[in-house]
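A single protein chain has been omitted; all remaining protein chains appear in their positions.
This part shows chain A:
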Amino acid sequence: MTGWERFTDSFFNARVMAEYLPKIVDGFVLTVWLALLIIVAGLALGLLLAVLRAFGLRPLNWLIVFTVDLFRALPPLVIIVLLFFGLPNAGIELSGFVASWLALTLVLMAFAEEIFWAGITSVPKGQWEAARSTGLGFVQTLAFVVLPQALRITIPPLTNRTIAITKGTALASVVAVQDILGAANAGVSFSFNPSPLTLGAIAYLILFFPVVVLGRWIETRFAWRR
């Protein structure tokens, strides 16, 4: 076998690929679900925390800032492992899927809160004053005047951060979740051939390439007309 043949046999072995394709497809579907659940919950919680922080209640804000810093400081894998292997000692058993979802949701929540908060504080004070002077209440001003402006500013950094964190779904394979990487790894172990990893990489490209392009489109779509 020439070097090239060895290479194609290892990474593009048609027989192995055909055998493990269904597993990779299952992993793909599972990864999509995991990612969607992380995005929905993480962004919603992040926005909720940022809005709560806008009320300016001291002790609550300390708690928010502490929580956010905690989940920004811990590596996501450490959180997953802690939830999966640590919580059972406290009598709470989480499946690998739930542990991964919860961990990455908390991480996205933390980063999203910081981004939303930066957006809220970047809206000039004059906007608050103008709105309040017409009789709009605090919550109304936040909802109709400040947040719409804040959200536009946050969309580019938020898109990037969301993509980065949802790619972390691959970490779920560490706690035996059969996501794309989990399925690909299993395939490699059983077939003694790395081709399933090639399939996995292709699956990730199919999944995230459109997301990255969509992110780019969102960035231009929401570019601020000043």
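Here is the rule we go by: a contact is a pair of C-beta atoms (placed from the backbone, for glycine too) under 8 Å apart; a residue touches a chain by one contact, two chains touch by 3 or more; residues count from 1.
By our rule, contacts and distances are computed from a predicted model.
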| item | value |
| --- | --- |
| Listed names "Electron transfer flavoprotein alpha subunit", "Sulfate adenylyltransferase subunit 2", "ABC-type polar amino acid transport system ATPase subunit" or "Cytochrome c3 family protein", matching UniProt entry of the absent chain | "ABC-type polar amino acid transport system ATPase subunit" |
| Touch with the omitted chain, as defined above, among A:7, A:66 or A:144 | A:144 |
| Among A:18, A:130, A:164 or A:214, residue touching the chain not depicted | A:130 |
| Contacts of chain A with the absent chain, listed as residue ranges | 124, 126-127, 129-137, 140, 144-145, 148-149, 152, 224-226 |
